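For this view, one protein chain was removed and the others were kept in their places.
Each chain gets a letter, A and B, in the order it is written, and its residues are counted from 1.
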Amino acid sequence: MAGLATTFGSGAMTNSIEEIGQAQVILAVGSNTTEAHPQVARRIFAALDRGAKLIVVDPRRTRLAEHAHLHLALRPGTDIPLINAMMRVILDENLADDLFVEMRTENFLALRDMLFQMDLEAVAAITGVGLAAISAAAQIYARAQKAVICYCLGITQHICGTDNVQAIANLAMLAGQVEKEFTGVDPLRGQNNVQGACDMGALPGVFPSYQPVENQDHREKFERAWGVELPSRPGLTLLQMSHGGAGGPIRGLFVMGENPMLSDPALDKVRETLTGLDFLAVSDLFLTETAALADVVFPAASFAEKTGTFTSSERRVQMVRAAIPPFSGCRTDSDILMALSEAMGYRMDYDSPAEIMEEITLLAPIYGGMFHDRLERSWGLQWPCWNRNHPGTPFLHKYFFTRGRGRFMPGEHQGASEPVDADYPLILNTGRVYHHYHTGTMTRQCPALNRECPEAALEVNPEDAAALKLRTGELVRLASRRGEVTVRVLVSAQTPPGSVYTSFHFPETPINLLTTAARDPKAQCPEYKVCAVRLAKV
Amino acid sequence: MPDILTTCVYCGCGCGLYLREAEGRITGASPSRNHPVSQGNLCVKGWNIHQFIHHPDRLRQPLLRKDGELVPVSWEEALATTAWRLAEIKERAGGEALGFMASAKCTNEENYLAQKFTRAVLATNNIDHCARL
Partner (left out) sequence: MNDHLILKKDHTLSLLRRLMREHRLVAPLRNRHGDTLFSEVEDLAGAELDLEHQPQASLKPFLFPQQETMFRYRLDGEGGYRFEPPEPGRPLLFFGVRACDLSAVLYLDVIFSKRGRDPYYFARRRDSLLISLACNQPFANCFCNSAKTGPFLEYGFDLQLTDLGDRYLVEVGRARGAELVGRWRHFFTPAEEADRKAQYQALLESRSHFQRQVHLEQAIRRLQADEPLPEELWAGLSRRCQDCGGCAYVCPTCTCFTITDQQITATEGLRQRSWDACTFGGFTRLAGGHNPVDPGREAVRQRFLHKLLYDVREHGRPSCVGCGRCVGICFGGVDIVRFIDLVCEVRQ
């Protein structure tokens, strides 16, 4: 999300999900929307039924791509040159929104200079997409009155993830497709409360509401509120913590409802790190792969047993309400944290989650009006919501960007961290399937979902399958430089020749043994979408 | 008891769904018709969200590793051990040697407490969650 923060000043969806149904053009980049965000896909289909045009940019022929007017099946990891070429077409065809660029943005000349120096033929060669298709996509997008871009982890889970996002933001600003209703740039968040966890400052560099820990004024505000001195140096990111190795900088770790032993890349390294810790505590619903390594495991309450709020992808803060009390023996994570804090000599005294939120409204300006009683009476409120009377904000950047002017951030193509070679000739791409969620801690326990999707499938293109003499249902050994798993083949034209695709939901097939820990230096997001692998029959 | 409106725990769409309770068990889930996102329907994960809640594999008691094995212990013992071990590492190696992985599945209030706990009690900014994954 660093990419949108640099260009727009705020790393969140600029629209509401409902607005997507009203757009005239939808550009979906690196998003398997029908599987990962069904409610967004529903709005895309609604827009199509109203006559909207759909452009899908994805190496795979996803279900959404089957409905697209244009499907740009680019080579994995070549989003930047493709988007740059679209911008060049927009300039060449005089389709740029000059007034918008003039009034609302900065650093345009740097972008223009870069675009005029680029070689369009070379782009076609790098991306594998013809210039005619790129040109058509650019024109459809730029000519629309109201166009939205939806992107997802296909953009961010690359070594150049931040630059990918900035390229998308550049495109939207150049075409002036940002400021209005039904128009914007929408990163679709993968998890129910990933937005909220960021908003709450569960990040190494910022307090709640994105107030940097290095800023003395912000720090002093929190020191006054909490009555303790606070560290000023930004902390370690997730992968720095989970990939530090046996003698790494982290000696003691508390993991609350996460499962790095399945979700993080290069799992062997994660295991080495976690088993090398002096102390590991985990709270979760089930004995996950991570909890199995812990020194202490706390039984946590599920979402049906607690009250609080989640913040969705569209910045909507909504109530979670307990339908039953916590199971006997289980406690909510807030109760666990309060008890632990008290045991360590720091009193956290809250009667209810509503009281915790009251403290948040005091300290996090974008949540300034998010009182539980207001959320109770509405379908939630979209931040920023500055005070009790503020109605919330359905779409961002109206009249001005959060950072003032939008900043063009020109970027150029970067090769993947691990190109294919003779030993590892195929690209492995990983993602999600419709029936399961993340590490499957919850969904794998649902009989209905397990029946629909009982195990991982490795999608192999028919050409590659023919060359390797593989058929659907056969087991293969899939190996990268870091590890190997056995997985069942699904011959499918959805995946392009030269690459294979599977998901990471299944502990039986821990695909992240294979993935690379190489990551985007700015956002620290690992390159899940590209690593080199080879296949062999079992 | 009437059906309870809550928010789905899976993807980032944020559907409003009703949980149905019968004799202390959650036996069903259904979409809210007027909720701006769900608008009368859920995906298959949402419709079946009640199925994992009462799964027999749910943890019901804190576990503590003794002689290499995780064994059930009381809440008091689990909390005291955790507090003591974390404090000991902080004393010996400083807050920089401690870390916290918060969760995109937990509530805002819980994540707020997690970062407050990390910064104010563990004295470090080593807190992150799977936003990057």
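A few notes on this one:
The criterion applied here is as follows: a residue touches a chain if its C-beta (ideal position, glycine included) is under 8 Å from a C-beta of that chain, and two chains touch if they have at least 3 such contacts.
These numbers were taken from a predicted model, which means no experiment stands behind them.
Touching the omitted chain from chain B are residues 2-3, 5, 16, 18, 20, 22, 27-35, 39-44, 47, 50-51, 54-56. Hidden from this view is one chain, which touches chain A at 34, 38-39, 41-42, 45-46, 49, 63, 66-67, 376-377, 379, 434, 447-448, 451-452, 473.
The rule is short, and it goes like this: only the chains that are shown with their structure count from here on.
Computed from the mean C-alpha positions, the centre of chain A lies at a distance of 19 Å from the centre of chain B. Only residues 4-16, 19, 21, 24-26, 34-38, 41, 43-45, 48-53, 55, 57-65, 70, 75, 78-83, 85-87, 89-90, 93, 95-121, 123-133 of chain B touch chain A when the two sit together in their complex.
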